[in-house]
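Removed from the display is one protein chain of the complex; every other protein chain stays in position.
And then subunit A:
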Amino acid sequence: MLHLAPVRLLRQSLLLLRSELRQELRDLELVLTSTFFTLVVLGMFYLSFAALEKKHTLPAVPGLLWLTVAFVGTITLTRAFDREREADTLRALLAAPVERLAIYVAKAGSTLLVLLVCCALLVPGLASMFPAGQVFWDMPLETVALVVLGCLGYVAIGTLFAAGLAGGGGKNMLLAVILYPVTTPVLMFALVTTRALLDKNPNLPSYLGQMAALDVILLGLGALLFEPVLVGAAPARTAQAARQHARQSLRAAGREEPR
């Protein structure tokens, strides 16, 4: 007897997320690349801007924070479907009795965790390096809410596009090109809210509320479009796979490929 759809979705999402994390913990490929990149960027920011006065760093800190998130997010999302793409396991998941939405939740969840790990280095780093970032220490709950909401919005829309481009050739470059325009609204929202946090703006809860609302919209959009985007990418992948398959079969049979 099949479980109800929400139960299936929850349980399968957790299973796929656990599998993602286990595989990531085995080789630490994404975490190491992303954290190393974050540390390098922090070092560069420090060498470039540490000598500036507080009033000059105040407008810069939000940009430094979300620019780094955007770059780390691109690194993470371009590789989010690599395991599935290399071994074609995405198609095995799509053919299995798995809620397609669970794949989205797991991918977005694992990407979010990688981003949060990087932010766990980035935010204290910025707070230590720049006097303007001291507010991050002073208002820890608000800072955590800001970072989580900003990263969540970013992965909600980014995972959707990463899935859509999981099939074709040259996809990583294309994803990087597409990601920046589609994530700009989230990043802008996050930027403005960070500035409000650093200014200790009394309307900060309202800013955070608007970010949460944007996240809900983007998550809803991602959930709604993920399956059509993912399965819609299949024909391109199918044609490509069929050509590759024919080449492999011809090679195995020791015959020349017709031109």
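Just so we're on the same page, a contact is a pair of C-beta atoms (placed from the backbone, for glycine too) under 8 Å apart; a residue touches a chain by one contact, two chains touch by 3 or more; residues count from 1.
One rule holds in what follows: contacts and distances are computed from a predicted model.
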{"item": "Chain not displayed: protein name in its UniProt record (\"Cytochrome b/b6 domain-containing protein\", \"NADH-quinone oxidoreductase subunit F\", \"Chaperone protein HscA homolog\" or \"ABC transporter ATP-binding protein\")", "value": "\"ABC transporter ATP-binding protein\""}
{"item": "Full-complex contact with the absent chain, from A:44, A:177, A:213 or A:231", "value": "A:231"}
{"item": "From A:98, A:132 or A:175, residue that would touch the chain that is not displayed", "value": "A:98"}
{"item": "Missing-partner contacts on subunit A, residue numbers", "value": "1-3, 7-8, 11-12, 15-16, 19, 23, 26-27, 83, 86-89, 91-92, 94-99, 231, 234-235, 238-239, 241-242, 245-246, 248-250, 252-253"}
